[in-house]
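Only one protein chain is missing; all other protein chains are in place.
Moving on to chain A:
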Amino acid sequence: SITGACRAIQKLTRVRVVDNSTLGNTPYHRPPKCIHVYNKTGVGKVGDKILLAIKGEKKKALIVGHKMPGPTMTPRFDSNNVVLIEDNGNPIGTRIKTPIPYILRQKEGEFSKVLAIARNFV
């Protein structure tokens, strides 16, 4: 079954891994799902860290775009996009092809390495 409703990322949302890491791109019979959102509210927006369950492993990830419309002048993506990350904030992949919103540059200190591998910005 496919659920509609709360279009930001919360527990048990299926996500799409967007970088070119092996963990994210090898096919598995279950899609990567969010298990926990590191936020006061359980709802994750762009720039929040979440815990993913991929291929039977737990990995942290960063949200780079979701289906929920945000503030005006910010982009809204057609899929919930996520970039795999280590605990200290280093990305696992080496390239990000899909466009990333400029708002992530606000918190440049934490995400500078992710922004460095990104190619397109929106």
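FYI, a residue touches a chain if its C-beta (ideal position, glycine included) is under 8 Å from a C-beta of that chain, and two chains touch if they have at least 3 such contacts; residues count from 1.
We adopt the following convention: contacts and distances are computed from a predicted model.
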Query raised in the report: Hey, which one's the missing chain according to UniProt: "Large ribosomal subunit protein bL19m", "Response regulatory domain-containing protein", "Leucine-rich repeat-containing protein 49" or "Protein PBN1"?
Result: "Large ribosomal subunit protein bL19m"
Report task. With the full complex in mind, choose from A:L23, A:V43, A:I103 or A:I117 the residue touching the hidden chain. Result -> A:I103
Report summary line: Logged for chain A, residues touching the omitted partner chain are 2, 65, 69, 72-79, 81, 97-99, 102-106, 120-122
